[in-house]
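What you see is the complex with one protein chain gone and the rest in place.
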Amino acid sequence: MVREQVAEFSVEYVQALDEEGNLDEAQAPEVDDEDLLELYRLMRLSRRTDERAVALQRRGESGTYAPGIGQEAAQVGSAFALGDDEWMVPSFRESAAYLTRGAPVHRLLWYAMGMEEGAEVADRNTPPSIPVGSQALHAAGLGWGQAIRGEDAATLTYFGDGATSQGDVYEAMNVAGVLDAHTVFCCQNNQWAISVPRERQSRSETLAQKAVAAGIDGIQVDGNDVLGVLGVARDALESAREGNPVMVEALTYRQSMHTTSDDPRVYRTEEEEGDWDARDPIVRFERYLREEGVLDDDRMAEIADDIEALLSDEIDRAREGREQVEPAEMFDYVFAETPPELRRQRETFEREEGEKGETAPASAEGGLRGEREAGGAEIPESVEQSAGEAAEERGDEADDEEVGDRG
Amino acid sequence: MVREQVAEFSVEYVQALDEEGNLDEAQAPEVDDEDLLELYRLMRLSRRTDERAVALQRRGESGTYAPGIGQEAAQVGSAFALGDDEWMVPSFRESAAYLTRGAPVHRLLWYAMGMEEGAEVADRNTPPSIPVGSQALHAAGLGWGQAIRGEDAATLTYFGDGATSQGDVYEAMNVAGVLDAHTVFCCQNNQWAISVPRERQSRSETLAQKAVAAGIDGIQVDGNDVLGVLGVARDALESAREGNPVMVEALTYRQSMHTTSDDPRVYRTEEEEGDWDARDPIVRFERYLREEGVLDDDRMAEIADDIEALLSDEIDRAREGREQVEPAEMFDYVFAETPPELRRQRETFEREEGEKGETAPASAEGGLRGEREAGGAEIPESVEQSAGEAAEERGDEADDEEVGDRG
Amino acid sequence: MANQIRLVEAVRQALDEEMARDESVVVYGEDVGVNGGVFRATQDLIEEYPEQVYDTPLAEAAILGLGVGLSAAGFRPVPEIQFASFAYQGFHQLVQHASRMRSRTRGTLGVPMTVRTPYGGGIRALELHSESYEAGFAHVPGLKTVVPANPADAKGLLTAAIRDPDPVMFLEPTSRYRASRESVPEGEHVVPLGEAEVVREGEEVTVVAWGAMVAEALDAVESGDADAEVIDLRTVSPMDSEAILDSVRKTGRCVVVHEAPRTGGLAAEIVARINDDALYYLEAPVERVTGYDVPFPLFAREEAYRPDADRIRRGIERALSA
Partner (left out) sequence: MANQIRLVEAVRQALDEEMARDESVVVYGEDVGVNGGVFRATQDLIEEYPEQVYDTPLAEAAILGLGVGLSAAGFRPVPEIQFASFAYQGFHQLVQHASRMRSRTRGTLGVPMTVRTPYGGGIRALELHSESYEAGFAHVPGLKTVVPANPADAKGLLTAAIRDPDPVMFLEPTSRYRASRESVPEGEHVVPLGEAEVVREGEEVTVVAWGAMVAEALDAVESGDADAEVIDLRTVSPMDSEAILDSVRKTGRCVVVHEAPRTGGLAAEIVARINDDALYYLEAPVERVTGYDVPFPLFAREEAYRPDADRIRRGIERALSA
């Protein structure tokens, strides 16, 4: 009576593929060879996309970029578990998840190039969400909608270890629980939130236990183990589709910089980085696939070549799109129907741009872009640049292929 | 390795005095007879203060009031555990806690009368906080300050079951954990947030387990057991003073209306109310004290008389204060030093009030108040009034003594 | 056909009819279900539309953020924020997401959410239950802000807001909820967003107001001598500048009234638009009759804070005598 235990909870950790690439059959999800190869291809594609995107930023061709290098298993494994008729609600480091969901590379690059064209919504993926953790509530809303309609479908959202400190993430898990939302909350614990290490975000032993506060299930998985992640995500989605939201903590590592403006050497050790390199998700999966005979040197070379060809096309496409940006379009999507004062502002804008063209030497493209070029474009400052000055300096010198291995 | 339990948590429940008033010595805190009587007096005073305050609202003498009837043990027991040099950070239903901390009744009434005079800060109690849960962060800040200074002191904050759904409360507990703040988070789970029952706020089995997300200790206590609460609060404060914040969930019941504008009959049953009446915190404590010989009929009558005399004085004082409200003072405390434009606005205000006096029949007090009286004050609508119309109608008829037993 | 009903009932009627018409309309928030809302704006709706009305946990950021997700899922969310001051708890969801979503996705994802919330002073409410932050909302691109002043408009504007493909802050003046019974059309009644209404014609001075201040302005005019034109702005953003400018071009004088603090309030924007396009018609400075630059006081000082017919009348006099 007087002092008694009234509730008990625990957090489980799952791993299917260990660091040497050995599979624990009991934890392995069912995956055929084709899917195994596709998982592998997606992880490789993601890594190369990130590397190329960083290089583009270094050359001044695009803006701040947040690479997910090291997190490919966490993203590809979980996004792969989602059905086409289900929703993916990413944060800002989810290139791999987007690619898994079929988004073309040039769209990701457009976003990095500062173009809304890269944030258009297609195929049930919401656009990148910059305010940390805020998107978890959208996923709760989507999952609630699926519950209201009684759909056999779910929503999966991503956020980081840092994001778990935000009230939004807690609120999202809590309301999802109450509303039986079909939502899976996938926390990629990559150990760092910019310079703040995981243990300074929360006193909690695990992040998965954040689920306890919401009364929903929480589980930890080796986030560098694509098969473990896939299995856990499948189970979580299955539960969510029945109105039982789940939080998944994928233990992984941000191998590279926070963004292209960041220099991790200021706040973490090479030793730590080395430890995690050894647990690289792609290397591990590769070992397993080769061991299984699903992959060999020829196949790997073929995949690599296909990826390079694809990226080369996509980067061209991104560059072409960038040349077609019409600044005046910023007025066109504020409301479904543009109100009078805004129409007037658009007209003023166009008139002034015209006037500008008259006084400044116009380029072939005309308008703003013309002027910028005419004015002799200085290399733009990038955001959070100060912290990344050193990195930038290196970056400016590096060429397309050299950058991206280590931030 | 592959699927293993990595963390375990549990929530304990504590009760010292059972519903019949029997004490479990093992759980009982050390309290001498004087303190026992003081705890009792404070609970009685709190109940009567709430009853009188509700009656004043019913007569149009004050505004919306949130009675804490039923929660006296939860508040008095916990606030009693705080030292004078420690901070109390209340929500909006903490009359009992304020009284325990020595705040005079007239100050509480002033606040209910819509006067900032009732929110002045004294004796390390922050003013009532209306935005649900927001004050928890202030308590985290105070507790952090105590940690920075290495003080052997702590801060105790109150919030409700509904408040646990707010991101602020989660963030407060989480940062308190990380910053080793000297903070105790006391959740009075009174089962209702206006019309929303506890189980619709969260899927979690207990509210105490919200602490798990922050990695701090959480404990449940019978909130209608003043000795259990006192003991648990003492332990929690002791822990907090050492940099280990604690969340306490006090299981109690809002016996009365949410506020004077609310009618609980719309959303809950008399049966439920009856069940909880049987667990009334004052009745239970009274039984125990009589059993122990600390209290008898004479002593009870004496205490009751003292309380009535005190309340009568305090209500007079509150009414007097209300007559002295100077509207122009609203300009005086916006900034430590009033900037020019605001000074100008104050001058305009005073000039216009003066002009008003010339055209409208002025009363003895002059100014706005004069005009209002001259205009024949209608009984003001009270906020959230619609839900409470029925209650209000009853209220308007009831006299000072009839109201307040059941909302 | 028309009914004599109060503003709060008109709100309820619009919700009722829109939920009947379109099952993607979902009403949710704190105490809006079983309790029928703290002002009874949603009374009994949960029984009529059990799949469309929901009580939620006490979390405004969640309430607003859920609306963004529901929108993506094809719903028309109509959340209630119990009092306007608590919208701040979820302000980031409004500014960073709801209002920007269409723009940032180039029209591929809209947020047809209508956020209903009681606002403004005048009912001796608790602290932080009386603020007016419409200027802060109006300064957020992509968000519409609407304030009905009477029962018929409450119904018509709310209907339009719910049907609008973009996010709308729908601010319901608490002091008008039960102030009067007025004629409200039965059945479908839509008042287009973005159109002000001339509620009284006049030649000498233009008085612009919205929400609870419209009644005060009319009072002021009735009790004064000036032949004033009174404009009820109704939608404060996007603003119907033409209605104001037309009137000011005619009268040459203008008084703008709002409860919100003076500095940075929407009266300033109106003055600026007159400056932009009708300066040369002005015969006197535009008068701003507004709340003061002080936090909305507790209710013992509330009447001193809020503009009333008296203060408006003096404003009109100043505009005429300058």
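Order as written gives the chain letters A, B and C; numbering starts at 1 within each chain.
Assume a residue touches a chain if its C-beta (ideal position, glycine included) is under 8 Å from a C-beta of that chain, and two chains touch if they have at least 3 such contacts.
Only a predicted model underlies this, so the values are computations on that prediction, with no experimental measurement involved.
Any idea which of A:Ala81, A:Met115, A:Val175 or A:Met257 touches the chain not displayed?
Of the listed residues, the one touching the omitted chain is A:Met115.
Could you tell which one of B:Pro29, B:Gly70 or B:Gly167 touches the chain left off the display?
Only one of B:Pro29, B:Gly70 or B:Gly167 touches the chain omitted from view, namely B:Gly167.
From the list C:Val32, C:Ala73 or C:Ala260, pick the residue that touches the absent chain.
For the chain that is not drawn, the touching residue is C:Ala260.
Give the residue, chosen from A:Val2, A:Ala28, A:Val121 or A:Ile194, that touches the chain omitted from the document.
A:Ile194
Kindly state which of the options C:His139, C:Arg181 or C:Arg200 is in contact with the chain not pictured.
Checking the options C:His139, C:Arg181 or C:Arg200, the one contacting the hidden chain is C:His139.
With the full complex in mind, choose from A:Pro29, A:Gly70, A:Pro90 or A:Gly162 the residue touching the hidden chain.
A:Gly162
So that we can see where the missing chain sits, which residues of chain C does it touch?
These residues touch the chain not displayed: 85-86, 88-89, 91-92, 95-96, 99-100, 103-104, 127-128, 133, 135-136, 138-139, 141-142, 237-239, 260-261, 263-269, 271-272, 275-277, 279, 282, 284-286, 288, 292-295, 297-298.
Provide the residue numbers of chain A that touch the chain removed from this figure.
63-64, 92, 111, 113-116, 119, 128, 130-134, 162-163, 165-168, 193-196, 200-202, 259, 261-262, 266-267, 322, 325, 327-331, 334, 341-342, 345, 349, 352-353, 355-356, 368, 372, 380-387
In the full complex, which bits of chain B touch the chain not displayed? Write them out.
Contacting residues on chain B, toward the hidden partner: 87, 89, 116-117, 119-122, 126-127, 129-131, 134, 136-146, 148-149, 155, 167-168, 171-172, 174-175, 178-179, 329-330, 332-336, 339-342.
As a convention for this text, only the chains that are shown with their structure count from here on.
What chain is the most remote from chain B, judged by the mean position of CA atoms in each chain?
Farthest by centroid: A.
Would you kindly tell me how far, in whole Å, the mean C-alpha position of chain B lies from that of chain A?
One centre to the other, that is 45 Å.
Give, as an integer number of Å, the spacing between the C-alpha centres of chain C and chain A.
Roughly 39 Å separates the two chain centres.
Listing for chain B: what residues touch at least two other chains?
Residues 165-168, 200-202 of chain B touch two or more partner chains.
Got the chain C residues that touch at least 2 other chains?
Expected reply: 57, 59, 61-62.
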